[in-house]
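Here the structure comes first, spelled out in structure tokens, and everything after it is commentary.
Just one protein chain is left out here, and the rest sit where they should.
Order as written gives the chain letters A and B; numbering starts at 1 within each chain.
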Amino acid sequence: MSSEAITLGLANQWGPILFGIIYGLIIGSKIDSEEINRAKYPIVLISGLLIAMALGTYPEYQWTLFDHVIRISEAFISTIIGLFTMMLIRRQ
Amino acid sequence: MEPFQTGAFLTAGVLIVTGFWAIIMMDNLLKKVIGANLVGDGVNLVLIGIGYRPGGLVPEVTHHFHASAVPSTFSHFLAFNEFAELASYPLPFALVLTNIVIGASTLSVMLALSVVLYHKYQTLSVQKIFEAMEED
Partner (left out) sequence: MKTSEFEQGRNIIMGVSLFLFSFLVLRTMYIFGNSIIPGMSHLYNLYSGNIAPNIITVILFDFRGYDTLGETFILITAVITTTMVFGWGSLKGYKKKEIPQMTEKSTVIQKLISFPMSMLLVAFGVTVILGGHITPGGGFPGGSVIATGYFLSVVIYGLKKTPFRFTHKFLVNLSTIGALIFLLTGVVGLVFSAYYHGTGYYLYNTGVDPYQIINVGAFGWDNILDYPDPTHPGVLPYLNIGVGFNVLAGLSLIAMFLMEAKKDE
């Protein structure tokens, strides 16, 4: 973990993860994809992961998990996870 | 005065004048709506031009300034002093940020009223609307 992240105090952000999942659940509860091909979902997941890693190159976006620095945008990936969780719950 | 700033203000003046010309002289209602939006864009450009500073920083404290600070003390005031000297004026950006959303709201109201006028008179021409109103 870099000293800048410590000084910024952004090393352990559970707030964006929580609120990102809440946003994803709220918006995902309105997704009703009748004619949408399900083969697109892995594409969304993979590209979402790549975009989250690209956003995580800034020092503001890195955080630690079990003493490992993970350069990933936690709000982005947790929103995607929330969307897909709600779609799994509603069996789409 | 920077030539960039003068250019921005002149562009804003051209936008405002074009918008007023469209509002007053054009016959079509949609062109009047577009003119009203142009006036708002010109005002936004004036505000952004006021906040311009040659060689200034983005008004946002980056980690470069935070790195010399010790948490939970007031020693980072000293580091911010350098930043405060260099950063550009942030108040116009905040004004423009609200102005964009307000512009979208007023645009929606104007478009809705034009839709109602079109349903009533079957035309968007102001001249024909006036003539139809005088015939009533």
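Here, a residue touches a chain if its C-beta (ideal position, glycine included) is under 8 Å from a C-beta of that chain, and two chains touch if they have at least 3 such contacts.
Given the structure is predicted, the values throughout are model-derived calculations rather than measurements.
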Checklist outcome for this item: Absent-chain interface residues of chain A come out as 7-10, 12-16, 18-20, 23-24, 26-27, 30-37, 40, 43-44, 47-48, 51, 55, 58, 60-61, 73, 75-77, 79-80, 83
Next on the checklist: What does the interface between chain B and the hidden chain look like in terms of residue numbers?
Outcome noted: 1-2, 5-6, 9-10, 12-14, 16-17, 20-21, 24-25, 46, 49-51, 53, 58-62, 65-66, 69-72, 76-77, 80-81, 83-85, 87-91, 93-94, 97-98, 100-102, 104-106, 108-109, 111-113, 115-116, 119, 127, 130-131, 134
